[in-house]
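Contents: one structure, followed by commentary.
With one protein chain removed, the remaining protein chains of the complex are shown where they sit.
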Amino acid sequence: MKLDYIFKGARIMQQRKRTASKRLTNSNLTYHLMILPGIVFLLIFNYAPMFGLVMAFQDYVPAKGIFNSDFVGFQHFAYMFSLPSIERVFTNTIVIAGGKIIFNTLLAIVFAILLNEIRVRWLKKSVQTIVYLPNFLSWVVLASVVVNMFNLDGSVNHILDNFGVGPFNFLGSNQLFRPLIIGTDVWKSFGFNSIVYLAAITSIDPGLHEAASIDGANWWRRVWHVTLPGMLPIILLLAILNLPNILNGGFDQIYNLYSPVVYQSGDIIDTYVYRVGLMGRDYSFGTAVGLFKSIIGLVLILSANQTAKKFTERQLF
Amino acid sequence: MNLQNKSLSAKIGKTLIYVIIIFLGLVTLLPLLNIVAISLSSSGAVTANAVGIIPVNFTLEPYKMLVDDPQFWRSFGISVQRVFLSLGLNMILIIFMAYPLSKRKSEFKGRSIYMNLLIFAMLFNGGMIPTYLVVRNLGLLNTIWSLVLPSAVPVFSVILMMNFFRGVPKALEEAAIIDGATPMQVLLRVYLPISIPSLATVALFSIVGSWNDFFSGLIYMTRTTNYPLMTYIQSLTVDIQQMIQQGINSTNLSELMGVSDRNLNAAKIVVSSIPLILIYPLLQKYFITGIVVGSVKE
Partner (left out) sequence: MNTKKSLIYFVLLISLFSLLGCVGESEPEHNEDGQLIVKLGKQTATNPKLPEGDTFEDNAYTRLAEEVLDIELVNDFEANGEDYDRQVALAISSGELPDMMQVSQEEFEELYENDLIADLTDVFEEHASDYIQGLYDSYDINPLEDTTFEGRIYGLPAAVNVTPPHMIWIRQDWIDQLQLDFDADGDKLITIEELESLAQTFIEEDPGHTGNPVGIPLAHWLNEPGYGGAFTMTTIGSIFGSYPRNWIERPDGNITNGSLMPETKEALAQVKDWFDRGILDPQFGTRSWDDIMALAVNGQTGIVTGAWHMPDWGLSNVKEMHPDVVFEAYTLVDDQHKVNIASQNPSGSIAVARKDFSDPDILIKMINLFYDTLKNEPNLEEVYPDIYQYQVLDVDGAVRPLNMEILGSTSELEHYAEIRDALNGEIEVSDIPDARNQSIALSIMEYNDNPEGASTAAWALYHSRMKGLKLGQSLIDHNHFEWVHPVFFGTTPAIEQYYGNLLSMEEEEFIKIVTGVESIDHFDTFVEMWHRQGGDEILAEIEAEIAE
């Protein structure tokens, strides 16, 4: 095929273009070679495991392996929908993930707008450095921090006690666990999320602000009529691209913070799959639940990408 | 509304903004200071939850004891090794995948096949058990490679890098080609030098990701001695006897009373976070640019 191409090229193109074309073909080969190692890794560690998804349609018996286990069709999916706990798991996931997306976006935007007003350089820099930091720490580490703060006898309850409220058992209450998970996640990442918004604000034409000022608009009005509209495309874009995360409640965080007391409100798809599919050794069922989640996620992300393309003329890939 | 009034309300508004920003900074910082303070306080104070952001009954015992915990340092070493291996492998694969993919379809035949392979791998996965089976059948269990190879291609970083490469002016490349540069030379001499911010960003993601991951260690390592640091910290148990045995080497019993599982664990958490806290400011100036430029394609 490559030869064909050169041949065709040679026939049609002039001498100069022919050299260029040859170079292009050489480049093509180099490109293939460059990308090859990465693709090999993808095939082995991402694609090979995907064949394992057939487990979801089998009664997987380890001794027989994937090749010889009996197929049972959609039995595991039917069982999944018959379980009362599955509805709870999906609800928890969507509420927690949705809460995280909404509050993370809101706080990041507000923070970016406010930070942009800070004129004291050292203060701005230090605050930035501090609020970006938690995003880089592991949930293993931050879970300890959270437990220390939100224990029945932790600092937060000490502070609340001074106001005569509480104590609240944040980690052991089905009313408070979700807010805790959402709140601590926002605490971890709002700073980092604000980076993009901050950039969007600085790219707004300063002339617009000046014009608004001259028209007598106060700060509040300028934010409302200049800054926010200027940020809108990026806000919209990120919101759309975040949509598929609605099924990702955050395994690391919840795994390190939950206990049976709060399964009711805090058990998400990923933790459920881990407990049932691995610890409960119900491999096929666990794979089926995971597959169901992946498929919904796939549909969501593809439509999000299309939506983003349509409304903002940008996309992730 | 007269002018003076207006400037007064503006002043109040300004102050309010400063207050809110400082408040947000403190809210982020204080919990972290709390864990540092706990690691430096006596066990009695910690158990009574008397520690705020300032150590109570200051003691360095937890840290002294940590120095004597061989498993902590073994795990620390494994994590360091893992970060370097992952970083090297990730960067090579990211660069060599992102560069061809940043070419137009007409410049690189077959691009769309690779692109689809990449995107599908990002959206879909085989799940925990099948991935475990592959790693196991390749004989990687209990080796450092089980922590490195499965995440060798960070798809999101490849896409981020690809988007950045696309923003590099074509003229630069064309000039190099006219000078007779091969694609490899173009990549190394033209693209990489101007991609430092994005490279720093994906490097940071790689370091943070491999340092913080605890779950692969839990699955792929079949004994505690092979755990990377975060897995070790995640599975910490009350191991007083071990503490005491170590303690007796370095200190007398009354000092030992200053240590409990809580301040010792806090010390482990603090020490385990130090590498990231050191690296992050170094890369901070780059990643802001990197994220903004690379995250979406026009």
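Letters are used for the chains, namely A and B, taken in the order the chains are written, and counting of residues starts over at 1 for each.
Keep this in mind: a contact is a pair of C-beta atoms (placed from the backbone, for glycine too) under 8 Å apart; a residue touches a chain by one contact, two chains touch by 3 or more.
Everything numeric in this text was worked out from a predicted model, so none of it was measured.
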- Message: Touching the hidden chain in the complete assembly: which of B:S9, B:T47, B:Q81 or B:T182 does that?
- Response: B:T47
- Checked against the full complex, the residue among B:N57, B:T182, B:T224 or B:T289 that touches the missing chain is B:T224
- Chain not shown: contacting residue from B:I129, B:V148 or B:M230: B:I129
- Task: Have a look at A:L171, A:M231, A:I254 or A:A304 and name the one touching the chain we're not showing.
- Result: A:L171
- Message: Touching the absent chain: which residues on chain B qualify?
- Response: 43-44, 47-50, 129-130, 132-134, 136-138, 218-219, 222-224, 235, 237-242, 244-245, 253, 257, 260-262
- Tell me where the left-out chain touches chain A, residue by residue. 43-44, 47-49, 51-52, 61-67, 151-153, 167, 169, 171-172, 174, 259-264, 278-281, 283
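Please note the rule applied: only the chains that are shown with their structure count from here on.
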- Note: in the complex, chain B contacts chain A through residues 6, 9-10, 13-14, 17-18, 20-22, 24-25, 27-29, 31-32, 34-35, 38, 49, 52, 92-93, 96-97, 99-101, 103, 107-110, 114-115, 117-119, 121, 123-131, 133-135, 138, 149-153, 158-159, 177, 182-184, 187, 204, 208, 211-215, 230, 233-234, 265-266, 269, 272-273, 276-277, 280-281, 284, 288, 291-292, 295-298
- Message: List the residues on chain A that touch chain B in their complex, please.
- Response: 23-24, 26-28, 30-32, 34-35, 37-39, 41-42, 44-53, 55, 111, 114-115, 117-118, 120, 123, 126-127, 129-134, 136-141, 144-146, 148-149, 151, 153-155, 158, 187, 191, 195-196, 199, 218-220, 237, 241, 251-252, 256, 273-274, 277-278, 283, 286-287, 290-291, 294, 297-298, 301-302, 313-317
